[in-house]
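Okay, structure first, notes after.
Here is subunit A:
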Amino acid sequence: MDATVTRELSDIVGAEGVRSGAAALEPYLDARGLSTELVRVLPRDTDQALEVMEFAASRKLEVFSVRTRYLPKGLVKRRGLLIDPARMDYIKNVDGRNMMAYIGAGVTFEKLQPHLDKAGMKVLMPACAESPYVVRSYIDRDILLGSTANRAYQLSIFHALLADGRLWVSGSQQMAEEGHADFREDQGPQISPFFGASEDIYGIPVYGVIYVYPVREERRVLAFGFNELERAVGFAYKVCREDHCFEIAGADARFWSVMAGPDKAEGLYSALPPWTVLLSIEHHRELVEMQADLVARDASDLGGKSLSDDLTSALGSLLGRPWYRWDRDHLRGATLPVDCYTFSEQVPEALSAGTQAAEAEGLAPAGNLFIPVYFGGAFYCESDLYHAAEESEKAREAWRVAYRSILERDFLVDRPRGELASMVFSRAKPSFLEMIKRVKRILDPDGRLNPGQLLEEV
Partner candidate 1 sequence: MKRKMTALREVLSDFRSDFSLCGKCKLCQAVHVQEVDYGRFWRNCPSGTRFRFEAYYASGKLEMARALDLQEIEPTPAMRHALYACMLCGSCQEQCYPVKQIFPMRVFELLREQAVRDGWGPLEEHDQAVTNLEEADNILGKPQAERGAWAEGLGLKDASQEKVGALLFAGCHYSFKPELQEAARSAARVLKAAGLDLGILGSEELCCGAPLLELGDRDFFETFGLENIKRFEATGAETLISLCPHCSWVFAEEYGPEMALRPRHAVQVVAEALKKKQLQPGKEVKMKVAWHDPCRLGRRLGVYDQPRRILSSIPGLELVELPRNRHNSLCCGNGGMAGYAFPDFGEWTAKERVYEAEFVEADAIVTSCPWCEEMLRKGAEAKGSRVEVENVFSLLERSL
Partner candidate 2 sequence: MQRSGTARRSRYREDFARRRVIRRPLVHEYQSDHNLPDKLEEARQLLQEALGSEWVSDDPAIACGYARDQSYIPGTYPHIVCLPASTEEVAEVYRIANRCKVDVMPFGTGISTVGATIPMFGGIECDLRRMDRILDIDERNMYARIQPGVNYCELQVEAQRRGLRVANPSTSATAGVISNLACCNINSLACKFGFGMDNVIDVLMVLPTGEIVEAGPRSCGMLPAHLPGPGPDMTNLFRYATGTMGIVTELTLRLYPEPEHHAYLYPIYEESDMGPVIEALYAIARDNLAIELLQTQNTFFGPFIVNDNRQAESVVPVMPRNIILSVFGGASEEEASLKAELTRRLISGISDRFDFLEPDTLHAMMEEAGLHPLVILKYMRETVRVQRVKGSFLIGALMDRLDNLALVEEAMRIATTRQAGTNDDVIKPDEPGLYFQPYHMGRVAYLEFDLYANQSDPDDLINMLFTYFRAVLTGMREGAIFAAGIVPMVKGLPMSDMMFPVAYPGLSVYMDTLTELKKAIDPNNISNRRWDYHTGTMPKVMLF
């Protein structure tokens, strides 16, 4: 990359905000021995970010964004700027009264937590995040613990950088100042939702207003063991349909033990039943007592057994923090999740796709997770393929086989990336793809923003 680029960028964001060469890609990628023409830029705030974009426009540079913790290797070969939100980690306000937090795109769940604690609030935590950033997690529709009774969109307003250096403002802030409605609907046909799960081909989010939740008077964590997956799912469905939980997740012993971390994995694996549904109930004390009884009865009706206090506590400690995809890596070295959404009765089918594919390739048994969304109307299903470095080809093949099986059954695969995006969008109706491209042509006529990151031709 031309040295003037890094110089001019330094003028905008400061020298500490510019990384080139191998440092451009660390720590997102093991770039040892690789050279790249990407320059990683870390603006501090929206104004700097906009200036960077204007600069890129003037130089007709391609612009990429950091969207995941580990960047795809393909990015190495690209030339242009890589916008990194890490320094936009300001927390403008946590408004406990109106239950919203105003944060920069570089705010992580960990950074946000003390501020939330101070305000007596909490957020919904992702269950398989690829990025530690809150705005990223929400705009890309990560599956969230607590998705059952709380709609998918936890992001109300966002601001995004456009390719030409303008700022996209979503929702009510198009016409009202911050601190008023701060509501997610655009002032006409809804274009802002295009930005979600779009690999930032329309704009790069730099700021967001997220939903936060009050910490309640009483919180009870319960865990019930089941021998059969169908019964575990049936129980989770009932609990959600009756709105008797805040967070809920069901998984097999493998998954829970892996999530518990390397120190506890083995012990937990042998102690846990085949399937465990973990849930939290939180509200007024009297109501929690009553609902806990109702839930216990429901579990018992389906053959579920309450786990011991120790086990419950061990699993319960997993709640209240984000679950990252790389948390699972300690088992074999790496994890490839296979995930989809389907209906409750098809959860076993969805999970068996990954399980069987792992077995067929001789990998370690998969860890399986399901999370109800929307009162049990649908279920997020995830099979984690654990593999060592030398097994990565096999894991990738198992991953492909599993997804083919899932797609053949028409299960919903949300926010696909990379190879998966090709698989998913190969099924897409041409008119849908054309709409994606139409909006792209309007917002980024030169096609400089994250080219090829969602679709090859976009």
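How these were chosen: all candidates are chains of the complex that A comes from, given by their letters.
Points worth noting:
Note that a contact is a pair of C-beta atoms (placed from the backbone, for glycine too) under 8 Å apart; a residue touches a chain by one contact, two chains touch by 3 or more; residues count from 1.
In this text the structure is predicted, and so the values were computed from the model without any measurement.
For subunit A, the touching partner in this complex, chosen from 1 or 2, is 2. On subunit A, the positions that touch candidate 2 within their shared complex are 97-100, 141, 149, 151-153, 156, 162, 166-169, 172-177, 179-183, 185-191, 193-198, 202, 211, 213-214, 241-244, 283-284, 286-287, 290-291, 294, 341-345, 373-379, 410-416, 421, 424-425, 427-429, 431-432, 434-436, 438-439, 441-443, 454.
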